[in-house]
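Note that one protein chain of the assembly has been removed; the remaining protein chains are unaltered in position.
Letters A, B, C, D and E mark the chains in the order given here, with residues in each chain numbered from 1 onward.
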Amino acid sequence: MTATRVDGRTHDQLREVTIERGWSKQAEGSALISFGQTRVLCTASFTNGVPRWLSGKGSGWVTAEYSMLPRATNSRSDRESVKGKIGGRTHEISRLIGRSMRAIIDLKALGENTVVLDCDVLQADGGTRTAAITGAYVALADAVEWAREKKFIGQRSVPLVDSVAAVSVGIIDGEPMVDLAYTEDVRAETDMNVVATGRGLFVEVQGTAERAPFDRRELDSLLDLALSGTDRLAAVQREVLGLPADS
Amino acid sequence: MTATRVDGRTHDQLREVTIERGWSKQAEGSALISFGQTRVLCTASFTNGVPRWLSGKGSGWVTAEYSMLPRATNSRSDRESVKGKIGGRTHEISRLIGRSMRAIIDLKALGENTVVLDCDVLQADGGTRTAAITGAYVALADAVEWAREKKFIGQRSVPLVDSVAAVSVGIIDGEPMVDLAYTEDVRAETDMNVVATGRGLFVEVQGTAERAPFDRRELDSLLDLALSGTDRLAAVQREVLGLPADS
Amino acid sequence: MTATRVDGRTHDQLREVTIERGWSKQAEGSALISFGQTRVLCTASFTNGVPRWLSGKGSGWVTAEYSMLPRATNSRSDRESVKGKIGGRTHEISRLIGRSMRAIIDLKALGENTVVLDCDVLQADGGTRTAAITGAYVALADAVEWAREKKFIGQRSVPLVDSVAAVSVGIIDGEPMVDLAYTEDVRAETDMNVVATGRGLFVEVQGTAERAPFDRRELDSLLDLALSGTDRLAAVQREVLGLPADS
Amino acid sequence: MTATRVDGRTHDQLREVTIERGWSKQAEGSALISFGQTRVLCTASFTNGVPRWLSGKGSGWVTAEYSMLPRATNSRSDRESVKGKIGGRTHEISRLIGRSMRAIIDLKALGENTVVLDCDVLQADGGTRTAAITGAYVALADAVEWAREKKFIGQRSVPLVDSVAAVSVGIIDGEPMVDLAYTEDVRAETDMNVVATGRGLFVEVQGTAERAPFDRRELDSLLDLALSGTDRLAAVQREVLGLPADS
Amino acid sequence: MTATRVDGRTHDQLREVTIERGWSKQAEGSALISFGQTRVLCTASFTNGVPRWLSGKGSGWVTAEYSMLPRATNSRSDRESVKGKIGGRTHEISRLIGRSMRAIIDLKALGENTVVLDCDVLQADGGTRTAAITGAYVALADAVEWAREKKFIGQRSVPLVDSVAAVSVGIIDGEPMVDLAYTEDVRAETDMNVVATGRGLFVEVQGTAERAPFDRRELDSLLDLALSGTDRLAAVQREVLGLPADS
Partner (left out) sequence: MTATRVDGRTHDQLREVTIERGWSKQAEGSALISFGQTRVLCTASFTNGVPRWLSGKGSGWVTAEYSMLPRATNSRSDRESVKGKIGGRTHEISRLIGRSMRAIIDLKALGENTVVLDCDVLQADGGTRTAAITGAYVALADAVEWAREKKFIGQRSVPLVDSVAAVSVGIIDGEPMVDLAYTEDVRAETDMNVVATGRGLFVEVQGTAERAPFDRRELDSLLDLALSGTDRLAAVQREVLGLPADS
């Protein structure tokens, strides 16, 4: 495993990660996150009240919507609003982001409030869903703080019980690699997205054999790489949020 | 791990599996599969030609659509045709079935032909997507044989390079279990669907923390259970298709 | 009128009719009905309450939805959920089934409850709408009994004031015939669907000149054939429901 | 049967019928038809070519679309364009008008040309579908003449082999009546629409028990009334088109 | 500016304007308006109550929907109901008509009531939106009077504080002209729609450079022409409504 990648990274190296916290003046929490050339604007909208099916149960709700600008990619795609329907991929990723956020929030502690995370991909170069999850957490954390200041949630409530981040891993030419850029992603035999908490627990593991089914040993090495990546992302999140490095 | 389940099964025991091959007189391949009370009608429609984006490349295409009858479940759901749009869950499962089939078929050997798998859940009691994948493989195998007899594919072509089946696993009250029925599924802390080939290779691994993030050890035990389940399902498939037990 | 048909039937002979009562474990009433190769799964969903426009009037509601699986027919059709809209034929048949059920139920006696009949064609070989109506009645009857046992309707209420069944008739090569199979249906000059009650009264008469307008004498002979067919179907329904033959 | 109706008509008397031929300056054929207060604008659009599925078969096509202005009725309805989907009733009537026109046209004689009939209800007072069919025939006849003058169809071709008209009949308080106005329609126990040719042959017979199933004798008397009504409408059509009274 | 136009008009002359007040027997107010060959049926539907977002504020609401029959134009267009969505042009004009009506009505004086204006183009020859606005005002005025008679609004309330009418102007071959017919409209370098009140105040000014940007002097001459046109239309409206000529 000594080969370097197109952009000079080693197989276990993330692309440069930047998180511009509070990018939006309108949202209760927001982050413009970059994984290399991939840029996702994440906003968190906090509102009082919950969807009808949850009403009166003393519990909050967190959901997410993912979308890509038509020219985020190398060639332009039609807008889903123009097509009049949302594609399967968009649905899938929106649901993944929502589940990831709900995995680390105590909905009871949130009270009967709703947070909607909007993750809009402004520029895409692979890893848009993992960047979206990683950025959404920062926006969510700020929205929760905003709500605490506004006294919409109790001063002692601790809705966020852990942090969450995500990274892609894949096997290219037989070799496991982390944080695939677009040109790597299309070449990967196997592609896996792993969502994990700051404490190193799994929230989601989604592995897909794109070209060839994979064996247990390969799966294990991908999981190792992924946890090391999410660990690094958790450190970046803590730094951006001004939290102690080892919280 | 000595506890028995509501229906008397042990933690590593599948529900009764039955596959009624050739249930439909109209389709080129079909199977009515049951995992306990879950019943899915799988049909395979073989047509000459491929979608435009694949045309002229000498390669075939396999895709799938999953749907649930409105009263397959305990309370009636609105039809997606009436709502005018397909939900995220339906999209997700349709895509999963399609990818699972493509993982074990050599699209070049299929020639410029298309197979559409329709998996319609007639009755649901958990595990509809895994039953759908397991049944769809049988329908697909029959459609490929039909096409060989009709000489739409060469006599020596071997499009199916392996078989494929799927099973759910989950952690309930801290204990890993296989092939969750609906009442078990709603209680599971972690839920995973594993798609694997007859040779024991992974095609898809989709694990989700429904209630609590899971650690590496739990993940490992779930993967063990799952592979043992798909192995058993592969045996049933071989038997139904009249293939040797150890093929 | 001595000619026999492709499948050996005489001009006034129905195809084999089977009704598998209680096929679904989830619905309050259900029937898997076959008219020859045509197979329709009918479920009845009973719920308390009525649509808003009927609320507070002391009257119940019965409605129906008809649909065909994409590969019920000889070549696959696109799903209406994928197309995002319901076709005119589907609408027409759904409305016909609903009206047919409402013709024999006393909505006041049903109380403020709703029954939705779902008729899903699993396999189609002509006469899907008539099979659907005939099967839906059995599902409806069971749902009403279920509601009586659950005390959702009074023990002395008699919502079902008659039974209902339907059959197709048509003129082929100048000769009137009953219960057309698909290959007969496409050849018919005139095609008529007749819905009638167990007492022999008309609920719906829908005759269409497919190839040539028809005269009054032809219409009369079609009506004769149809009433004899629905009479036979009413007998099958009574038998399946365990009712006296001449009720 | 001596009772008179609300508007003073006898049970077998049509409302005043007027047909303003050529109302539209844009369409190849058009008619603004009134059955009493019911007013429908019918236009016929003639274009060269046929839908793809019919292409190259030497045959033409005739189809129809029916719609109602939102305030044609006593209270305003939402537009189907705003709702984003066409209702079942609209679909049903559009299909009925199309079949009625195709029943009296020789599509081979029409050549590979298409006529679309648009029937838009400007004001509704019962019988909108029967007025639409009766008016559409006049628009169709003019479009065919226009095409003959433009030499899009041969000088000796006779596409129209008969005329077609439609009328409603129903049973009110046990008495059969023809051409129901809206207030009569809502009171009718049984409602039937009959489409018949100028020669007195049936094209469509659609009878529905709205309140109570009907017997054979009632059906017979409704059919008698209906044929007498369509006969009268055929005479009006001939007069408007300047054809001999007994053609 | 001595050139005459195709139809013999001078550059500042409107086409013949006719307004058939009360054309619809169903609506609370209605007008069939013609600007030459352009004919628009405008109906006003008055209902008690307002949309939810306005509820309880003591204020009424006026809105509008514009649509064109499929064969209003020289070649047939697909129905928006069939396409399942409303086009941008339709949206734009509907909104324009609604704003124009709201500009001259005192919504407080209307009370918590809603008026919906439906403007359906029966025949189109340019200027459909301006005819629609001019006719909608007449329908609105009659609906307000109807409501006053029914005592849905107070006897002393004066909801209509002014009248409103609209006209198109454009530059053709360098020369400004008023009320463009379709063939003029397609040739215009610049096209402007002006909505003005009976008192000569602007409600909307929408000028578009279709072929060449225009300068301030041209804009000024278009505005002069437009105000003279709306002044003439206001006189026609007053006459039709039986109001004094100089009200």
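Please note the rule applied: a contact is a pair of C-beta atoms (placed from the backbone, for glycine too) under 8 Å apart; a residue touches a chain by one contact, two chains touch by 3 or more.
Everything quoted here is computed from the prediction, not taken from an experiment.
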Answer for the absent chain's shown contacts is A, E
The listed residue (E:Arg95, E:Arg148 or E:Arg187) that touches the chain absent from the view is E:Arg95
Chain E residues touching the chain left out here are 85-89, 91-92, 94-95, 99, 103-104, 162, 192, 196-197, 199-209, 213-216, 219, 223, 227
Residue list for chain A contacting the dropped chain reads 24-27, 30, 37, 41, 43, 45, 47, 65, 67, 69-76, 79-86, 90, 116, 118, 120, 122-124
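Following the convention adopted for this analysis, only the chains that are shown with their structure count from here on.
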Output for shared partners of chain A and chain E reads none
Mapping chain B onto chain D via their CA atoms needs a rotation, nearest 5 degrees, of 120
Relative to chain A, largest Cα-centroid distance belongs to chain D
Chain B and chain E have mean C-alpha positions lying a whole-number Å distance apart equal to 60
Per the C-alpha centroid definition, the whole-Å distance linking chain C and chain E comes out as 51
Cα centre of chain D to Cα centre of chain E, whole Å, reads 33
Multi-partner residues in chain B (2 or more other chains touched) are 84-86
Chain pairs satisfying touch are A-B, B-C, C-D, D-E
